[in-house]
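In what follows, a single structure is set out as structure tokens and then discussed.
Omission of a single protein chain aside, the complex is shown with its protein chains in their original locations.
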Amino acid sequence: MALLEIKGLKAYYGQIEALHGFDLELEEGEITAVLGANGAGKTTTLRAICGMVKAGGAITVEGENVVGMSTESIVAKHKIAHVPEGRGTFVRVSTEENLRLGAFTRRDREIEKDYERVYHYFPRLKERRSQQAGTLSGGEQQMLAVGRALMLRPKIMLLDEPSFGLAPIITEELFDILGQINKEEGVAMLVVEQNANLALAISKNAYLLETGNVAMMGPADQIMNDEQVRKSYLGY
Amino acid sequence: MTSTQVNGNVPAFLNENPKDRIVVLGVPLPLLERVGLFVLLAAVVVLPMVYDGYDIYEFGKILMYMLAVLGLNLLTGFNGQFSLGHSAFFAVGAYSTAIMMDQLGMPYWTTIIPAAAVCFVAGFLFGLPALRLDGLFLALATFALAIATPQLLKYDGIAHLTGGVQGIVLDTPYPPAWIDSIVMSITGEELSVDRWKYMFTAFVAVIMFAGAWNLVHSRTGRALIAIRDNPLSAKTMGINLAMFKSSAFGVSAMYTGVAGSLFAIMDEYLAPESFTFAEAIKFLVGGVVGGIASLFGAIFGGWFVLEIPNIADLVASSLADYINNPQGLTGLIYGLFLIFTVYVMPMGAAGLVQILVHRISTKR
Partner (left out) sequence: MDLFIEQTVSGLATGAIYACLALAVVMIYQAIDHFNFAQGEMAMFSTYIAWYLMDDAGLGLPFWVAFVACIVLSFIGGAAIERIVFAPISDAPVLSHIIVFIALFSMFNSLAGFLFDFTPKNFETPFGHTPFIDGVISSHRVGMIAVTLILLGLIYAFFRFTPIGLAMRAAAASPESARLVGVRVGFMLALGWGLAASVGAVAGMLIAPITFLTPDMMLGTLLYGFAGAVVGGLTSPLGAVIGGFMVGILENWMGTFVVGSQLKLTVALVLIIVVLLVKPAGLLGRVVVKRV
């Protein structure tokens, strides 16, 4: 059984059904990309996994259906770290306090040690450790968001457009680091990305969403070479 | 309780459209309202023929509270501005009347219109800065106003007018000779002061209620409601927000202020302790429990705030062996009803009636 297994996922905003019942799987230690046009339902999918929108169907994590569970319990119990759209920075506290919050549900004694782990991936954050997080640059905040997610020692990371607002060179760097984290720590990742090339490059599998349904799925290289996908999403 | 918000300040239930098109048993609702108005008027006229003494005094009090609550409803229910400080305008009205009677020797009945004017101006002026305060902050400012008012009324610097802590004792409002003689010729009895006080109060209250009814059904009323529901689009529709909102504050203060005038006349006495925050709470209770976005709700609200202390006394006396301080019950019951209303019937008693009426009208 896959680490994360989604069956017939529906999601609702009030009366509106945003996802219409599709399946999705994420295997232990793998990266899976989720692509799609604006409004396709990528963010909604990630939010549904974390219990942040009303969902129907089954979302099974480590064998347990989490539909209906509170976000807090899902995060704490299954070690799912969500890097939300818009970064979700705690703007009024320092960089390091943001990292500390990332480890809020942990009760072990290694939290201090993990600051260094994050700083190892993002040295820039170390320089800014006591700066108020709201005053970090957009790119720095994006790194902070990933760093904060790492502090959970997650089994699964959900990344919602991690490249948003980053310079191309920084974006590449970030994806390198994501690949590295995945290899070194065995974290499974579900990556939503507009920059499909980069996402596909580090992913094993990919899903293409279209207005709340899965339009296509398969190994990342196969998706990358698909004529249709190339035209609509990769731009060549 | 729904969470749909209109503009973040106003509960969704306030947004309910006027029930113009609802037909009950073949009678359109506006007509029904009109009929209701006349039934009410009839009741108002008949009551003094039946009751006298303390009973009729209490009915007068109900009408007085109805006016005070009406002021709050016009402001909050129809214009979306909050006030926790209407006890202050109640005081302005009462003291205006008292000072005119006491210092200028004016007859009680001549003081109502000038007192109303004073209260309108006071409300309008307070409404000006209030314009710049968002809902919650307006609530804070008016809360502060209510808390500060009793102390201000005791201030030595104006004690020669207000009577300071002692307050002012006023002349008894005797009925005019011609009315007395008319009543005498019809009933063969002298008109009691209590009955006359009631009749006078009812006269003022009915006129003002009718005025409020006309106001909310007029273009101005629709503008006020538009401002409540969506200030931005009201502005783009060319409604002068500042003017309407401060005027609404003025009119609201005027209603509550005239209630204050009547209070002074009826009780023939007033003192700062009658104008505490507890009074503002009463108005809020009356407004909310009756239905804050409703005119008829104010009648129920007026009755409610007056009757609850009586009921509390009754409960207390029947449990006299266990209860030592029955005064404490009233506020407790008020609070429980406020919470109950917010949780269970956000449109108040008037809303409940409306729902029932709707049920009947859609049954066919």
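We just call them A and B in the order they show up, numbering each chain from 1.
Keep this in mind: a contact is a pair of C-beta atoms (placed from the backbone, for glycine too) under 8 Å apart; a residue touches a chain by one contact, two chains touch by 3 or more.
All values derive from a computational prediction rather than experimental measurement.
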For the chain that's not shown, point to the residue among B:Val46, B:Leu104 or B:Ala148 touching it.
B:Ala148
One chain is left out of this view; which of B:Val69, B:Ile281, B:Ala298 or B:Ala350 touches it in the full complex?
B:Ile281
In the whole complex, of B:Asn73, B:Thr201 or B:Thr330, the residue touching the missing chain would be B:Thr330
Please identify, in ascending order, the residues of subunit B that touch the omitted chain?
1, 3, 5-6, 8-12, 14, 76, 82, 84, 129, 131-137, 139-141, 143-145, 147-148, 151-152, 154-157, 231, 241, 277-278, 281, 284-285, 288, 292, 323-325, 327-332, 334-336, 338-339, 341-343, 346
What residue numbers in subunit A mark contact with the hidden partner chain?
50, 52, 70-72, 75-76, 82, 84, 88-93, 97, 100-102, 104-105, 148, 152
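Simple rule for what comes next: only the chains that are shown with their structure count from here on.
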How many angstrom lie between the centres of subunit A and subunit B, each centre taken as the mean Cα position?
57
